[in-house]
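Excluded from the complex is one protein chain; the other protein chains are retained at their positions.
In order of appearance the chains are A, B and C, and numbering begins at 1 in each one.
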Amino acid sequence: MLKIGLLGAGRIGNVHAKAITSHPRSALVAVSDINTDAAAKLATQYRAEARSSLDIVNDPAIDAVLIATSTDTHSDLIEAATKAGKAVLCEKPVDLSLERARACQIAAGATGKPVMIGFNRRFDPNFAALKAAADRGDIGKMELLSITSFDRAPPPVSYIRVSGGLFRDMMIHDFDMACWIFGGAPRTVTTIGSSLVDPDIGAAGDVDTAAVTLKFADGRIAVIKNSRRACYGYDQRIELLGSEGLLSAGNILENTVTKATKGGVTGAKPEFFFLERYMRAYSIEWNAFVEAITSGSALPVSLDDGVKALAVAEAATRSLATGQIVRLADIL
Amino acid sequence: MLKIGLLGAGRIGNVHAKAITSHPRSALVAVSDINTDAAAKLATQYRAEARSSLDIVNDPAIDAVLIATSTDTHSDLIEAATKAGKAVLCEKPVDLSLERARACQIAAGATGKPVMIGFNRRFDPNFAALKAAADRGDIGKMELLSITSFDRAPPPVSYIRVSGGLFRDMMIHDFDMACWIFGGAPRTVTTIGSSLVDPDIGAAGDVDTAAVTLKFADGRIAVIKNSRRACYGYDQRIELLGSEGLLSAGNILENTVTKATKGGVTGAKPEFFFLERYMRAYSIEWNAFVEAITSGSALPVSLDDGVKALAVAEAATRSLATGQIVRLADIL
Amino acid sequence: MLKIGLLGAGRIGNVHAKAITSHPRSALVAVSDINTDAAAKLATQYRAEARSSLDIVNDPAIDAVLIATSTDTHSDLIEAATKAGKAVLCEKPVDLSLERARACQIAAGATGKPVMIGFNRRFDPNFAALKAAADRGDIGKMELLSITSFDRAPPPVSYIRVSGGLFRDMMIHDFDMACWIFGGAPRTVTTIGSSLVDPDIGAAGDVDTAAVTLKFADGRIAVIKNSRRACYGYDQRIELLGSEGLLSAGNILENTVTKATKGGVTGAKPEFFFLERYMRAYSIEWNAFVEAITSGSALPVSLDDGVKALAVAEAATRSLATGQIVRLADIL
Partner (left out) sequence: MLKIGLLGAGRIGNVHAKAITSHPRSALVAVSDINTDAAAKLATQYRAEARSSLDIVNDPAIDAVLIATSTDTHSDLIEAATKAGKAVLCEKPVDLSLERARACQIAAGATGKPVMIGFNRRFDPNFAALKAAADRGDIGKMELLSITSFDRAPPPVSYIRVSGGLFRDMMIHDFDMACWIFGGAPRTVTTIGSSLVDPDIGAAGDVDTAAVTLKFADGRIAVIKNSRRACYGYDQRIELLGSEGLLSAGNILENTVTKATKGGVTGAKPEFFFLERYMRAYSIEWNAFVEAITSGSALPVSLDDGVKALAVAEAATRSLATGQIVRLADIL
């Protein structure tokens, strides 16, 4: 039984606590949070101890930590935990600074400890089925990938200000998805973006609606669209055109009921937001982490993947600023 | 915290054990099964005790029992448990004999203890949403209900022989659904059926493919189709035509991925079987039971509902045998 | 070039006039109607002559007639036209009286002239594709057929009174469809029906909502549902369960646009009514008639098929009246 320390008892920490507890081979033993009440409450619910992050990281009885704290602490905690000999599953992104993330990559790499980055969408059964079909050759040679990723509603501008911007905070998931599906990093990145949803987001120097095109080796193309607002639900879809067909992964709807009336045929909306849509993905993600660190096999998402996605986000940010196509080689 | 005894540790017992344990206000304390190894194994997994059914029923420390044993024991256990002062959730059907079920209804009724019958499909979020929309008047006056209910594959003939036949074993779910949606019992029942899937089912005196039409008060009509085999997945759909529209509740698919090739556009199959399709329904059902017995409010499915569905099954069986439309008043 | 006389210049006559004219191997030369203005108008539009039905039937220069007059004239016109040596395409039903239809069948049969009955739905590309797939064995052995056939809105009661009732007027299409798909006539017919849509229809002695079950040789089952009102559009769907799968033919929607908002995802309704839904079918039907009579090959729908469907309608009517399962052998 793996003994797990959970760093961060917020919304996503709660999701992870449930996954850790439900898994037959992992037990939640300790929880930390800068909000000690939150840590205490979550610890009580799962009969774990509320402790400080440092305490947990340095406790030799704990096998692995799950880092679900605020982004600015990720790199430090990854370094501390790996130095202390722990396996790590850390929420995305590694860091807002590509430089800092690369330093972390080197430091953690030196310990030889496994560090997995929580790109939860790879574990969504729909996206995973699309990827598996593509890898199986179901649509021949992959050519053109489209990712639609719209949030339900924009976060408060206070969050936007510390988020690192749309590309590091939100589209980073899609950068990882594109790199994962095509198996590699893009060569060039082109960005356009606007503040259409909330003028305060624009005033804060960020965009809330954006389209990025990526060109990969051999000319393969990925198109990513993001909006901070889709009032009809969390819109998460992927299409992949290949030489012999098209794969599409659609939204999960709230239910399967339709109503036909004089006004048309109405069905349910997509699931509300990421906690609903990706609830199964979080538990599959945790299972994959447990499998990898107990069997010693390769992690399904590595720290390198986290750095790669961050580099693409950096390139996208730069393309938006300069109005030019940016080569990833100029970033990495 | 409600202390729960689970009678029956088979496939469906396992499903209920998980629901009982996951609920914040119920705890699984005891498990029984005629297969004592199965009871022991399930008890160990959830840190409960393996005991005999009688022991559990008569233990004053236990608040409620969930009966998931074989059908022939349902009536006896309902009577014993209610006499011992327990609330009961019993799997369908109440009994294969309508006479025995009615005796049980009287005996249990005399104790004043709540007895709920496990018509799990009422708790499926899709069917529940359809029912709610119809009750809200979304499609005006209800007129014509269609239920499609096809199993994945036929059970072994040894099971068919003790099952009470298609109408008491399988279509009883649909009879309950029709009575629930229309709010009442049908006046007449008309049946045709055949053995098309497995000739051994026919040789055993049962049918494996059947269509039943029900006529309710005010002329409303329900059509139910059953087949023991839908090789593409468990097919569970409802349509309800009203004066102002049509409501439809469809299948839940294994995933949302489609593949377009020269051969057409292929999507996933419906979920495999009832454990997959109704997994959420079982946990919602358990929650509804806990709510009702702790608040003292009316049960969402009563023992009377169980007897009513059995009476319709009896009428359907008789219509098949006689080739005539059967009046429910001649049965009840 | 086939010279065609069109008997009947009403709504459906207009549809046929267009199909006849558009076909490269048929020319509309004459039109009749009891409303001579209607005949004159249609004749002018297509540069044909307005004449009396008898005149047309007896004109040796005319090769074939299309009968689109009122039902009570069908048998007489079929007999007159075949006696005059013409090929005939006659709208359904052959007659409201099974006896009269059978007399017509004998008289027309004696002439050896081809008579096709206009069961237009067989020529719908969707239903034809379903039938072709089933015949190809795509779903193994056919077992259970379901036909949903709802009209947009009920006709005036004045029409109901002369219509022959729901089964001869409306469900006769579905009887033909079931016989065509399964390849034969049912052995038994069971009917329930109600007047739910318009009480005046009930007062006129007819039903407006009905469910009929048919049992065919080898036990195969067909279920047909009819309603005179589906406010959301003309609802025409077929499902066919087989030992190795399920075929479904759905509605054609008005367009492919969907709108996702806070209230759900809304798409277009099914096409409005039969003229919209079956417009392509009418032209394919005419082409099939031309092909058959010019090549001398078998008609795709024979007069026998028309009589068979009428016999099933007769059985359904009798089952509704008696509350018993009716054997078709007792009708034919």
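The definition used in the following text is that a contact is a pair of C-beta atoms (placed from the backbone, for glycine too) under 8 Å apart; a residue touches a chain by one contact, two chains touch by 3 or more.
From a predicted model like this one, the values you see are computed outputs, not experimental measurements.
Student: Where does the absent chain touch, in terms of which shown chains it meets?
Tutor: A, B, C
Student: Per the definition of touch given earlier, which of A:Pro24, A:Gly112, A:Gly296 or A:Gly323 contacts the omitted chain?
Tutor: Answer from the full complex: A:Gly323 touches the omitted chain.
Student: Among C:Ala68, C:Leu130 or C:Ile160, single out the residue that touches the unshown chain.
Tutor: C:Leu130
Student: Please pick, from A:Thr21, A:Gln45, A:Ser146 or A:Thr294, the residue that touches the omitted chain in the full complex.
Tutor: Of all options in A:Thr21, A:Gln45, A:Ser146 or A:Thr294, contact with the hidden chain holds for A:Ser146.
Student: Would you mind spotting which of A:Ala211, A:Met279 or A:Leu332 touches the chain that isn't drawn?
Tutor: Candidates A:Ala211, A:Met279 or A:Leu332; residue touching the omitted chain: A:Ala211.
Student: In the full complex, which bits of subunit B touch the chain not displayed? Write them out.
Tutor: 230-233, 253, 260-270
Student: List the subunit A residues touching the unshown chain?
Tutor: Residues of subunit A in contact with the hidden chain: 141, 143-144, 146, 148, 150, 188, 190, 192-197, 209-211, 213, 215, 218-221, 223, 225, 227, 229-232, 235, 239, 241, 243-246, 323-325.
Student: Counting contacts across the full complex, list the positions on subunit C that touch the omitted chain.
Tutor: Subunit C touches the chain not shown through residues 125-126, 129-130, 133, 138-139, 244-252, 255-262, 268.
One rule holds for everything that comes next: only the chains that are shown with their structure count from here on.
Student: Taking each chain's centre as the mean of its Cα atoms, which chain lies farthest from subunit C?
Tutor: Greatest centre separation from subunit C goes to chain A.
Student: Shared interface numbers for subunit A and subunit B above half of all numbers used, same, or below, different?
Tutor: Here the answer is same, because the shared fraction of interface numbers exceeds one half.
Student: Suppose a student superposes the Cα atoms of subunit B on subunit C; what rotation angle should they report, nearest 5 degrees?
Tutor: 180
Student: Rounded to the nearest whole Å, what is the centre-to-centre distance of subunit A and subunit B, using the mean of the C-alpha atoms as each centre?
Tutor: A distance of 40 Å separates the two centres.
Student: At which residue positions does subunit C touch at least two other chains?
Tutor: 230-232
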